[in-house]
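What you see is the complex with one protein chain gone and the rest in place.
Right, subunit A next:
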Amino acid sequence: MAYRQLLQFCQDAAHQIRQECDELLLAAETKSSPQLQQSLLGCGPALVSLLSRQASVLARLELRDTSTTDLLAKRLEDILSISYSKFYCFLFKDLPVYWRQLYTDACILKFHLLLFQATSATGSDQGTMFLDEPVLAELVKTLDLALILAGAAGEQRGRIWVGKALDLLHEAWTSTQPENDDGSVRPTKRAKLAEKGDELSAPVDMLSAASFSTFQPFTPPVENPIPRHRAMSVEAFQTYMDSPSDSNLGPEPLIFTDLVEEWPARTTHPWCKPFYLLSRTFGGHRLVPVEIGRSYVDEGWGQKLITFGTLLQDYIDPSLSPDHVAQSDKSPASKQIAYLAQHPLLTQLPALRNDIRIPDLCYTSPPPHPTDSSKDQPEVDEPMLNAWFGPPGTITPLHNDPYHNLLVQVVGHKYVRLYSPLHTEQMHARGKEDGVEMGNTSSLDVGALEGWDRPAEDQQPSPDEQASEEMMRKALKDVPYVDCILNPGDTLYIPIGWWHYVRGLSVSFSVSFWWN
């Protein structure tokens, strides 16, 4: 049923795209207005016409007509690459929304075509069908690219359409998966992660499923612990922020130990279980952006899109991999670190969003930046949520943010060190690098200065670098700081402007809430 519904849903979208394009083209012939220039027509009538033609070809498609589908697939790729090239032409904030909509609509049509081809290949039109793993992966990827790269733009379809299509696809997919005795499906059954019959592919219930490894390769000492509290009422927290002990500094960092006890992510929907996370990500097929490399200020650092399953198996917890024994022979140093960092994952995956709650403490009125009012941002309606998910050893270098932050540790342990905004001058902030403003990031590497991270053997610092490092070490030596190790369930309050260095100690999954 869900499958037939999905096909219909796609057909409706193709029809709607064609109609929207044709109306715009007609309007453009009779008048030229700035409003029209902000619509899809901003891409130019030629591309609108090409998109409309492809939607129309899709509506007329007949089974097994491969020459038509080949040309259609090529034209959709043409539209995708033309619109994607515009993503580089502009800063994302200046990118006209019509380029993002063109990309999104081409993804929607491509998704439709892939689904159509899958139907055609299996000859199934009975309302159920079996989706091959590679086909499923391609279908999911097509919509995830629209979400991640283009923000799934467009008023008539956009994010809402993409979300619903993914829900229907999930329903169609799980309905064809074998069920367990308790009625729960085993979405990982055919997933690569479980190919070799480890415990994940055996019938399991959620509670007995394996958790992530809690192994901590290195645990830094905590020198100036941050006070730990049981949760405060909203009123008490407001009072805490309004009446700081140092009025020049404003409120200071705090840890709440029981703020998120009731979160499904910590109880019934355990994020510490790979099995659960896979069940919420299409058996690991969903695509996520990750940072590859130790820290975003390092040479060789880069961003790429990988599947959630690959992130889990190859980077987060190699003990999950069926080839684990073989992998452990390799030197761990040869393995790169991948970090899903500062990504609105919970917007991309609404199923996980339901596992958390926005802390009431975010509905307070925190004070402005204590030393630099130019950092204050316009008030946000809702807290901004970001997910942070990575293996041991991820590092977010010393930096500050223009919002107050509640950092919730859901899974694993993290070390955090904070320097107050009163010591900003000693933080050696970076400047503009390659046309990108880096002024919120310090040039000090806490891990290197403390001797926690040794440089690779082929990258021994030059005498000059050693001298400047020694100078920084001395400069930083007397700057006061506070630090902590966050345990699962802890919430760290980071006031606006506080410089913080964050280091994952074990497999770690955190959610941050920015508000003002």
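Brief remarks on what is shown
Convention: a contact is a pair of C-beta atoms (placed from the backbone, for glycine too) under 8 Å apart; a residue touches a chain by one contact, two chains touch by 3 or more; residues count from 1.
Convention: contacts and distances are computed from a predicted model.
For the chain that is left out, the UniProt protein name among "COMM domain-containing protein 3", "CMP/dCMP-type deaminase domain-containing protein", "ATP synthase subunit delta, mitochondrial" or "RCC1/BLIP-II" is "RCC1/BLIP-II".
Summary of contacts with the chain left out: across A:8, A:37 or A:487, the touching residue is A:37. Of the candidate positions A:90, A:218 or A:363, contact with the hidden chain is made by A:90.
Within the whole complex, the absent chain has one touching residue among A:6, A:21 or A:50, and that is A:50. Across the interface with the omitted chain, subunit A contributes residues 32, 34, 37, 44-47, 49-50, 53, 57, 68, 71-72, 74-75, 77-78, 81-82, 85-86, 88-91, 434-436.
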